[in-house]
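Before anything else, here's the structure in question.
Complex shown without one protein chain; remaining protein chains in place.
The block that comes next holds chain A.
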Amino acid sequence: MLTFEPYGNPTYFALLGVALLPLMIGLLYGKRSRLYETLISIFFLVLTFGGSKWTQGVALIIYILYEVVLTWGYAVYRKNHNSGPFFYLMVILAIAPLTIVKVTPAVENGQASLIGFLGISYLTFRAVQTIMETRDGTLKNYNLMTFLQFMLFFPTISSGPIDRYRRFEADYRSVPDREKYLGMLQKGIRYLFVGFLYKFILAYYFGTILMPKLQLMAMHSRGGFLDLSWPLIGYMYAYSADLFFDFAGYSLFAVGTSYIMGIETPMNFKQPWRSPNIKDFWNRWHITLSFWFRDFIYMRLVFWFMKHKIFKKPTTTANVTYIINMLVMGFWHGVTWYYITYGLFHGVALMVNDMWLRYKKKHRQSVPHNHFTQIFAIFLTANLVCFSFLIFSGILDKVWFQ
């Protein structure tokens, strides 16, 4: 049997179109068929995780059962109890499979873990978030079927965007009226076509045509200061463009498909290259991931630190938490020196960014603010980000150590 990478080729899109047509007609007439939605979800999951990838499929099923037991069990427990240590234990257990998958290649010479499958990190974010909101009491009516639909929602299963349980549930339980749905349909289809441009034309050009050439040239131009060379700088920009168009393209497919299914999955990118500073960049780049980190790691840690008065000054609290937050993000990408350095780089960048913002606020009169400084800020931010992607790309590992 064939297996398909989600949104990977024209056949996948053709199947998607055929499968979504009855659903679209239903939504236009104000009807949502749970049965049909479940059937096409299963169909596309089998396309992705069946055939030669069946071991991943088995890993997915076991993983889902495991997370269901944890989230459902915790929701039942939380009705009458609220122990801190038990909550932490649940979070650790929910993260355990992902941790194993991420650490295995680092200790087993690049060997992938058997329990891994495409999208495990994105599912872990959803499960952990469900446990945390259950603890807070903001998620009161945990429903097993909704949780399964939320976890297995096929348009976003492989790489997000990372939705939130309560937001998803509200959409899933309702049917948009015809006028609203027509608007969503229009947007969804436009997203798909912009996605084609991003992923199959622009990302193809930068990633498949330009990058290998530049990489070869960069490897041949080694020997200078830190092995830096013009081709390496070219690689940095080509890699950054590829990373953006590839992932933004995928995200547009995922969001577009969701919209067609009457679910307003949140957007992942909002013109990130226009950010005037790093802090703003993280409000515009891989938004659902950075907001997940903001809401479930950064804010929670800051809350805990401040409540227990761990640090004297709020700025110290913010700085320490920036570093922890971005280091965790680095480790999440994988246990390699370049992902972790990338995380550290962004943690420090956020710290410096805050220091500058404080300075600017204090010296409002003496710091100039005009078109030129604005353009300079955008230029500087974009280049800092591209430099961080050069670290992230792992090419320095090849240039320096191979």
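The criterion applied here is as follows: contacts are C-beta pairs under 8 Å (C-beta built on N, C-alpha and C of every residue); 3 or more make two chains touch, one makes a residue touch a chain; residues count from 1.
Note that in this section contacts and distances are computed from a predicted model.
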Chain excluded from display, named as in UniProt, from "Na+/H+ antiporter subunit E", "Carbohydrate ABC transporter permease", "LLM class flavin-dependent oxidoreductase" or "D-alanyl carrier protein": "D-alanyl carrier protein"
Selected from A:S33, A:T138 or A:T208 as touching the chain missing from the view: A:T138
Candidates A:L45, A:L118, A:V175 or A:A318 - the one touching the absent chain: A:A318
Full-complex contact with the absent chain, from A:F147, A:F168, A:Y298 or A:Y342: A:Y298
Interface with the undisplayed chain - residues on chain A: 132-133, 136-139, 279, 294-296, 298-300, 302-303, 306-307, 314, 317-318, 357, 361
